[in-house]
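One protein chain omitted, others in place.
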């Protein structure tokens, strides 16, 4: 941590800063520049110290040098984390596609989607039983009955299931049915929920908060890892910007960026980020080319999302791009 | 709801759209412009219809005309909602100041802060027992012991307490101690938590999500109102923008804007929005001049936030501004 | 254009709105919904009418249905515009790479870069002689001497030149040297400059303003097209968001989005958008997979940007991705 004194700060103020730092058992390392005096803080830094120092008289700013996340950082663990979902490996050299309907609505819908996405090469079935909705008047999902239908689709197709959990008290129930537990973008700083899935022993698909920085996202992962669950899959799903032509702005530079900061697998959601069916295929191809370990796609036959045929076509094209960047078929790599 | 056809859409596509609308028992109203055909949808609109229509062939875009929130809208209830907190009235012509330490740390800290803010004219004591923290390694609050200290401060000073609740399963416990339950910015779309405080019969202080639109914010309030709790106080606490010179960007136009859209009281948080002590007083004065029904301020004696003296000075100045815009002393109005 | 009346608006207010619309020679088309009265405006709409109507009493909001840009829209011209730069075709089925140093510094630097990028397969040489700099104390480019060095590099390698013009009075001079004139992100709403390059008869590379919406970006192109210059190449170069981990956030969904809205070619700038060398290759591959007609990349041997070797490696990988999405070698397509 580095603390910068104001230009017109006094010697007394500098002494005050030094005393405060040393009161926490930390060491001070002084550096007097042409324009500023800079105070290096050495030792076991805690994040609250930033606010504490910034409020002292004479202090211009405090800059954190160490990253506040540890278990999720590549510096902590250099090898890529590879997570198994059925016979697919997420985080290695495979491209793993998760697909299915956004919300589970009835048996026929789930089963037909499961068969269609499997036939096209998807390795994991997605489907929502608990749906976060901005309006209290919207359909909020089938609940446990939706979980049962997903389980039935797994039985029929062998595809593992990823589905969202919205509240700490539902974690046990969702854990009983799901193969991968999803944390949605609106819950990415629901810390009690992150604590709760940290105690589960199944992979967690952690969507980026739509206004979360890379650091906040990795800190959310840190909650799960610190809870003892080391199977976290990160998912870029678009951030909120001034552009309203798409629902959110998919940040594909997050893919290589997160791969450089963290050992955790990272996938992309081209459906919810763009909110427009005609952008799903190009953004899937782009995510693959950018190095994503997988994608999660809304597929259903009917009005919304990709239809089965469009999805099958997208899969063919995604495989070609995947091959061009050196990926192997899902289920054959590590 | 209005649906706009693409320029090169066919008559068949138009018929498809009309059929879909009518299948939901809604009426179609056609309007053929020079460049576009526009389809008005009449009847009891549901929000999911937008996505549904937007995915049909030939459709350019769908525009919502009605607001998706009802109980929180001024069209639903024209008179201002005034909420009592102790002897103060939030939502009327008083300026109500809530003040205290961000996090409760020990008895002495809470009691001295409570006495100091009361002496300066604050009407409600704030203090956090459960603290949402972006890092799992930060101090996450004293929990129930913090609630007990707040209750003790209330006993000594007579100030009602506002404190945060973070999880549905804690609502009962916090309700047993608090006079006003606070929902933090990171939980503003934690829908299970909103449901839970909707069942409580005490005022809820609902912070704006730092990336929530006005509409999403009012929909969050709608969750609480729809649950049967009609005492919601809205709090502007800064939104996330590209500017990093302040922690968040306080959106003071939200004050008159929300007052025009909703009957609910609206206050401002100049501390967490700016993240800088020297901006708290000017932003408090600005919020008052903009018409805020109150402010909630971090005050503690020591390193961070406003000191007791600075707070007392701010109160004197805020009262002068309040008077200049026609407010009466807190506790004397309605 | 559609105008929505407030719920509590009066018949008189509605008459006022109708009168105002008709005073401009436009037709009114009324639609009375359950909650709102909606007024369709038919005829030759002008964009200022929105503000005019929104200020009338009783008006809730005004919604534009027609796009404000015409010449740049795909509805105006359905076939893709293909622009020649040397023997490369920008806008067709080729992947055209523009590469070179960000700022021209000396002869040796430009010539060695020109030879290196040509050897690796680049088709157009980029280099800045006039540099927009946020600080007045930074090096602002070599000016006309830089243009001469670029011309010399063209002579030696045969590569056409793309270089930035910053001011209307420089357009003639830059036009005398450059093959493609570049408008930088900070000048994307410098309307006098857009007017000036509209009179040139050479291709214009128009960078997206870093806070421009798709609509504003296409309106900037419209300025050039309306001036009589129909050779505009659009370039996504990152938008400003809350994320500071990258310099800007590259918006790759802009690639397919702009291709659906406009017939103009669209390329990406993976260097300036990310500001980080290790992200240039993955974002180049992603842009290609997303359907970009080309990329523009900073390449120089030395400290910054991609080195010659890294660039050559990137080119090999970009060609593989290009092939996987059906592109042909640059110079062989249309």
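Chains here go by letter, A, B and C, matching the order in which they are written, and residues are numbered from 1 within each.
Operating definition for what follows: contacts are C-beta pairs under 8 Å (C-beta built on N, C-alpha and C of every residue); 3 or more make two chains touch, one makes a residue touch a chain.
Since the structure is predicted, the reported quantities are computational estimates derived from the model, not experimental observations.
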Which residue of A:240, A:276 or A:293 touches the chain not shown here: A:240
Contact with the hidden chain (one of C:13, C:112 or C:211): C:211
Residue touching the undisplayed chain, where the options are C:192, C:260 or C:316: C:192
Subunit C, residues in touch with the chain not shown (by the definition above): 20, 46-48, 51-52, 54-56, 68-69, 132-140, 166-169, 186-187, 189-195, 210-211, 216, 219, 222-223, 226-227, 240, 276-277, 303-305
Residues belonging to subunit A that touch the chain removed from view: 2, 4, 7-8, 29, 31, 33-36, 38, 40, 42-44, 63, 65-66, 75, 240-242, 244
Interface residues of subunit B (partner: the chain not displayed): 211, 213-215, 239, 241-246, 249-253, 255-257, 260, 273-274, 276, 278-279, 282-283, 285-291, 317, 320-321, 323-325
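The rule we apply is simple: only the chains that are shown with their structure count from here on.
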Whole-Å gap separating subunit A and subunit C, where each centre is the average of the chain's CA atoms: 31
Distance between the centres, which are taken as Cα means, of subunit B and subunit A, whole angstrom: 27
Contacts with 2+ other chains: residues of subunit C: 241-242, 244
